[in-house]
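Some chains omitted; the rest stay in position.
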Amino acid sequence: MSTYQRSIDIQTRGRGSIEITTQVGDLVRTSGIVTGVAHVFVQHTSCSLMITENADPSVRRDLETLAQRWAPDGDQAYQHDNEGDDDMAAHARSVLTGNSVSVPVGAGELLFGKWQGIYLWEHRTSPHGRTVVVTVVGE
Amino acid sequence: MSTYQRSIDIQTRGRGSIEITTQVGDLVRTSGIVTGVAHVFVQHTSCSLMITENADPSVRRDLETLAQRWAPDGDQAYQHDNEGDDDMAAHARSVLTGNSVSVPVGAGELLFGKWQGIYLWEHRTSPHGRTVVVTVVGE
């Protein structure tokens, strides 16, 4: 049994999702762990990590449309708006969609289905530097 | 420390949730792992896994009612509708409710509260074959 841990730094361009499947898969391969779980965690509360379809980008555009309903920018009910209209909306989107994903590792690879990818979902409208911590546990 | 990993194939009958607690618990027992974490992952982006009340089935009927509001079928705003009215709705429900659950293992069993069960939640309206990967890590 062993544990492998590395961080990935990602520069976002504002709201939208960025695929990080390749970076995470590379770390799994480097870890030398054959069977186990890869845990991916974002050290922020205004972006999130998700696994979704990696074929048609319109899926992620539609997710933006829905997220705007789930947690509208600049809602009059918000008390927390220090950093602008997207501030509280970003925290709520993060809580709804989660700040970690974990993926089984088998034969030394991410055990993904055909259409699955890992995305960092930036919820702030302006560009941000984000840190993702990848921990692989297994043997 | 050791790691144990197996897949479960599940045939769904279209939209709705199917309890898989027994299958996961059996794999935990077979693993021989006494203390650790059981990670359960679905290799698809249009169904999800959830832990919810296993006593009154009306809970899961009401969850369907709410999910229809969170991500309505056939919404005019969707760009992604190649596979029909439930296509984008299914991806959105999957992102909202998650494609993995993880449960502590203690004394060789899932450490569930009295009313907790694991469900595969099919979001497509037609029947699908689904693969769930269970990984148990611990000692």
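Of note:
Letters A and B mark the chains in the order given here, with residues in each chain numbered from 1 onward.
One rule holds for everything that comes next: a contact is a pair of C-beta atoms (placed from the backbone, for glycine too) under 8 Å apart; a residue touches a chain by one contact, two chains touch by 3 or more.
As the structure is a computational prediction, the values presented were derived from the model and not from experiment.
Whole-complex tally (this structure file, single sequence, 2 chains shown): 3 copies.
Going forward, only the chains that are shown with their structure count from here on.
Averaging C-alpha coordinates per chain places the centre of chain A 19 Å away from that of chain B. Contact residues of chain A toward chain B in the complex are 1, 35-37, 50-53, 56, 58-59, 61-63, 65-66, 70, 96-98, 101-106, 111-113, 115-116, 137-139. Contact residues on chain B toward chain A in their complex (touch as defined above): 1-3, 5, 39, 41, 43-46, 70-71, 77-80, 82, 88, 91-92, 94-96, 98-100, 102, 131, 133, 135, 137.
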